[in-house]
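Can you read through this structure? Questions will come right after.
Excerpt of the complex: some chains, original placement.
Naming follows writing order (A and B), and every chain is counted from residue 1.
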Amino acid sequence: MLEANLDDQTGEGLGYVMQRLLDAGAYDVFFTPIQMKKNRPATQLTVLADPAAQEVMTTLILSETSTIGIRYQTWQRTVMKRHFKAAQTPYGPVQIKVATYGKISKMTPEYADCAQLAQRLHIPFKTVYQAAMSAATQLDEED
Amino acid sequence: MLEANLDDQTGEGLGYVMQRLLDAGAYDVFFTPIQMKKNRPATQLTVLADPAAQEVMTTLILSETSTIGIRYQTWQRTVMKRHFKAAQTPYGPVQIKVATYGKISKMTPEYADCAQLAQRLHIPFKTVYQAAMSAATQLDEED
């Protein structure tokens, strides 16, 4: 995990660097609003990445942002196993992400599939999402 | 310390999981507002718990939230020693938490006691709290 505090960077520039870090292979990138000295509203940039990518991420952050320092810490991770199933909804097919860990199993409709169907058919996102969840639940019971 | 980022969970569900984690023995549970990719406002869930409780907390978070990954890190802690004293206020008795560390000693009126007296007597919470602080200070000088 890499972190840097930014109080002399514009939000515009931060939106740009988030995309660059994701393109460079970061697992995840997020911003936390913080408050620094001298009444400065600021943003904490956090990058979750493979330890092997530390140098690449460091160079990218130091090049693209105004920070002059970055801090690092290794965290352990538990990540659920994932596979995909196709579910049929009245609006079209949606991929379902199935995540498992021991006895725990949960299903999530793929955001991009739901968003695409919703926009094409001019129906609410939630209608597609809910239909996908129902289809996934039935699929699960048939297994 | 366990952390997870949640961008596909409702706030309603998060209020529920906070209570479940506290009931399961977490020292503390808190939320930090964060901003994730694709313009998603999200919430970082942080759980402070005994290392021995890691598996219990992990199972609870993976079961009850939409996250598929959790990260862990061991932090050291300094915690002040605590004991309680009873203080008499004009409104009734209030327990005072006394916390000490080396030469540092500080007193805090118990929130629940103050809140209960304030509601029963229809007076402001701050009036009871302040009376408890004054009573505690006097008690301290008599020691």
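Please note the rule applied: a residue touches a chain if its C-beta (ideal position, glycine included) is under 8 Å from a C-beta of that chain, and two chains touch if they have at least 3 such contacts.
Quantities reported herein were computed from a predicted structural model and do not represent experimental measurements.
*Asks:* Number of identical chains in the whole complex, 2 of which are shown?
*Replies:* All together, the file's complex is an assembly of 6 copies.
To be clear about the criterion, only the chains that are shown with their structure count from here on.
*Asks:* Round to the nearest whole Å and give the separation of the Cα centres of chain A and chain B.
*Replies:* Going by mean C-alpha positions, chain A sits 29 Å from chain B.
*Asks:* Once bound in the complex, which stretches of chain A touch chain B?
*Replies:* Residue positions touching the partner: 1, 18, 22, 28-33, 48, 73, 75-80, 82, 97, 99, 101-102, 104, 106, 108, 111.
*Asks:* Please give the residue numbers of chain B that touch chain A in the complex, ascending.
*Replies:* 3, 5, 8, 32-37, 42, 44, 58-59, 62-63, 66, 68-73
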